[in-house]
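For this view, one protein chain was removed and the others were kept in their places.
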Amino acid sequence: MNRSDLYSLTPLLILSSAAILNFFSISIKRNHKVIFAITVLSLIGDFIFLTSYSLYHQQHIDPLLVVDGFGIFNIGLILLTTLVVALMSYAYFEQREERKEEYYILLILAALGACIMVISKHFVSFFLGLEVLSVSLYSLIAYLRTRERSDEAGIKYLILAAFSSAFLLFGMSLIYATTGKMDFGGIGYYLTTTQDIPLIMMAGLGMLIVGAGFKLGVVPFHMWTPDVYEGAPTPVTAFIATVSKGGMIALLVRFFNAINGYQYESFTNLFTVLSIASMFVGNILALRQTNLKRILAYSSISHIGYLLVAFLSGGSMGAQATTFYLVAYFITTLGAFGIIATLSDQHRDAELIDDYRGLLWRRPLTAVAFSAMLLSLAGIPLTAGFIAKFYVITAGIGTQHWLLVFCLVVNSVIGLYYYIKIIAVMFDQKLQIKSAKELHPLVYVISSVTIAVLAVFLFWLGVSPEGMLSLIDDVI
Amino acid sequence: MLTVFLIFFPLLISVLLLVLKPAHAKVWALAASIIELAASLFVAYSFDKNGGLQYFVNVPWIDSLGLSFYVAIDGISLLLVLLTTVLVPFIILSSFGHQYEKPSTFYGLILMMQMALVGVFTARDGLLFYLFWEAALIPIYFICLIWGGAERGRITLKFFIYTLAGSLFMLVALVYLYFLTPGEHTFNIYALYDAGAALGPYPQALIFWAMFVAFAIKMPVFPFHTWQPDTYTNAPTQGTMLLSGIMLKMGIYGVIRWLLPLVPLGVKEWGLTAVIISVIGIIYASCIAIVQKDLKRLIAYSSIAHVGLISAGIFTLSETGIQGAMIQMISHGILVVALFFIVDIIQRRTQTSELIKLGGIRNAAPIFTTVFIIVMLGSVALPSTSGFVGEFLLINSLVQYKFALGIVAGLTIILGAVYMLRSFQQSMSGEANAITATFTDLTGHEKLVLYPIVLMIIVIGVYPAPLLDISESAVKNIVEIYSNYSASVK
Partner (left out) sequence: MTLNLFYFLSFLAVLSALMVVFSKNPVYSVLYLIITFFTIAGHYILLDAQFLAVVHVIVYAGAIMVLFLYVIMLLNLNRESEPHKSNILKFAAVICAGLLLVVLVGSLKGTEAIVQQSGKAGIGYVKTLGEVMFKEFLLPFEITSILLLAAMVGAVMLGKSEKTNDTI
């Protein structure tokens, strides 16, 4: 490890030092504000440091990590997302009486795990990053212990994540048994020397996909998603929906490009089945839900299905579409959960659709912002969601995946139903008197500003995505 | 540049309204729409009838997606832009009798709608067209959702999903063509025309159906019409006017501009089918209109019948048919706005639009009755009203296309006369009852809306030549593209 290696790893070092700093700060005195400030400042500082890298920066820290444009981009995305989650957490946790401070340590560590994941080019770092992320998430999900469903969600995630890790490890070991390599490049090289994939390696890759599928929540490995989304504190849900899944997608993109997995029909077929199943199951199950967090959970399942369409298209077009879709999906999901978090009160999250009845007349700006987020999720023009979906369709048509494109279009229509239903409820006239104890309005300023910024980004990306597209183009 | 002004001026005012929330939002909106009208009249005045594309602006927007902001005006666009800019002031004026909650939002959304409509009619870039097409949906959806009737949640949902579902397939078709454009892919309409025409019959047929369904839902043509009557009935009157007066023309315009020249073989193969389902729609909607008990629903169904005729005329692919469609679009837009305003007036004064509860208004409100008669006669296409010119040309083209179809479509005039006269008779004549006895006649802003409309109905009916002239060369151009291609295939 030399100086330039260290330089490349500084973002990770900053994150870990922030966690340690929080640690010490708690041991001196528990103060929510201080911890929050340390977390936010270190995330911002880290991001600013990250921008000092050139996008063509390429630093191989053999054998495990590679800090390249794609990795830097994804780390930036993770840092910003974590920042937004932290910002929306303040008001959310301030009104709760549980200990709030450890939350930020775990959040930072989870982000660190995701960062390691997106720059790994080796099974060891992949697995370690994933575990750091998962272990932090176990406790984050069960963080609000006094709530009814948090234990259930925590245990469910713990068991299923452990189960999927086992699959992942088994798959890795089978691949290692065949190739004798654990770095992506080495596996890719091995594959170029063989005519077709040996059966044992196929089994290994299949298990790898099962493990990754659990983390992504694609059908048929989606069972945990709605329960965990519902049981976890809302900011944590936002984190799972974005960073945890996005990190895995970025890793998959890197892995499949390294081993050139697109040329094997068995894998593309497998992903096609996963994608179509996720789209249909996610959307259809969402139709009958009345709990907003569950709706968003099912919708996230279908969104991963859409994303796989882009992923399957392969090549630079596919990678671009995937990345852009991730960005748009991050913004939108964060916005939606951010709004749920701001509307939540001390005892429960604002998660039933009925909580939103007539929101337009009570909090017009929030209602408008939420509508924008939902329309973006539905892929309506002039929002980031549209450009993302358009890009996915373009990638799909460009590579002649007609079946996938057809399913995507049909599912976009099914998806509209529940997004629009929520909007219709918000614009309903019926006024509901709500007598929740509200905190000092200043507390909400941070959350509101965050949501406003997200909404601006949403439209900005929808109207002029050129900047983001060329940025993504550069890093790929 | 004027085109850009026409598109973005309403948007600017709309944003101002939404942000500033001024006290007299309706006045602001009216003023803005009149300025817009003046600008469009200036365009019409300086428009060169044989000059092809004019006032065009073409700047790249999103390079990596091949999207450029390419707008231009030709004869067909001009007529529809004029229709939009003429109707919007009337629509805004017609709302002066209502006190809507959140007025600045309401008028802001109307102006936003106008922006999108003008954009649709002028866009010359496939993706830009699609963007405006969808952008037109958002404001009208919210107008119907916020200010609509009792069941608006369910009904707007159906409306939104229906229309968006159709257009998504159009998007897929456009993207497919985009990939067939040579070199650096582009959504430029002429590149798309070439790409589409170069395809074989089977892909063309697929594209035809993908696009046709999108347009047919918007119009709406039978059997894609089921969202329409509920939505028209439930929307606030201004929303209904926007939907029926202007928005359904988007579908017809789409067929003329984005279907006929795009996939000539597909049109050739499936044109007859389209004509037949349009004609079935005419008869079907007319028959349902006859048994309607509610005036607003009756007009909604009559609108389906009229649109069916327009659509049938277009798919005859003759110059007469398309010219007839153009003039009939203008006429129908004006008439239907007037009709819905009349229903609105009745509804506001009597709290009902059910025919059975009305009657005897004639005695209480003579001016109102006269206006109603003229509008109604225009709607049943009496000679020397605007409705006659269009329907005559359309039926004429149909008779030349397939005699039997022309005759069946011609029934629309008879059936139209039946239901319109019946509704007039039930609502206006007869004995006055408790509700209608105190019916007050037209008041200030109502006159301001209805008198000019009546005037336009008669002027267009007597002297339609200037309007026909405007679109003539553009229509010829489209028919030529189509017939050249058909000839080259033989």
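Think of it as A and B in the order they're written, each chain with its own count starting at 1.
What we mean here is this: a contact is a pair of C-beta atoms (placed from the backbone, for glycine too) under 8 Å apart; a residue touches a chain by one contact, two chains touch by 3 or more.
Please read all numbers here as calculations on a predicted model, not as lab measurements.
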{"item": "Touching partners, among the displayed chains, of the absent chain", "value": "A"}
{"item": "Given A:V40, A:V66, A:L112 or A:L307, the one touching the chain that is not displayed", "value": "A:L112"}
{"item": "Residue of A:Y138, A:Y264 or A:Y444 in touch with the missing chain, whole complex considered", "value": "A:Y138"}
{"item": "Residue of A:S4, A:T146, A:N260 or A:T290 in touch with the missing chain, whole complex considered", "value": "A:T146"}
{"item": "Among A:A19, A:I78, A:I397 or A:L454, residue touching the chain not depicted", "value": "A:A19"}
{"item": "Footprint left on subunit A by the chain that the document does not show", "value": "1, 9, 16, 19, 23, 61, 63-65, 97-99, 102, 105-106, 109-110, 112-113, 116, 124-125, 128-129, 131-132, 135-136, 138-140, 142-143, 145-146, 154, 174, 177-178, 180, 198-200, 202-203, 206"}
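Everything below uses one rule, namely that only the chains that are shown with their structure count from here on.
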{"item": "Distance between chain centroids, defined by C-alpha means - subunit A, subunit B (Å)", "value": "43"}
{"item": "Interface residues, subunit A side, partner subunit B - complex", "value": "360, 375, 380-382, 386-387, 390-391, 393-394, 397-398, 405, 409, 412-413, 416-417, 420-421, 423-425, 427-428, 464-466, 469-470, 473"}
{"item": "Residues of subunit B touching subunit A in the complex", "value": "61-65, 127, 130-131, 134-135, 138, 142, 145-146, 152-153, 156-157, 160-161, 164-165, 168-169, 171-172, 175-176, 178-179"}
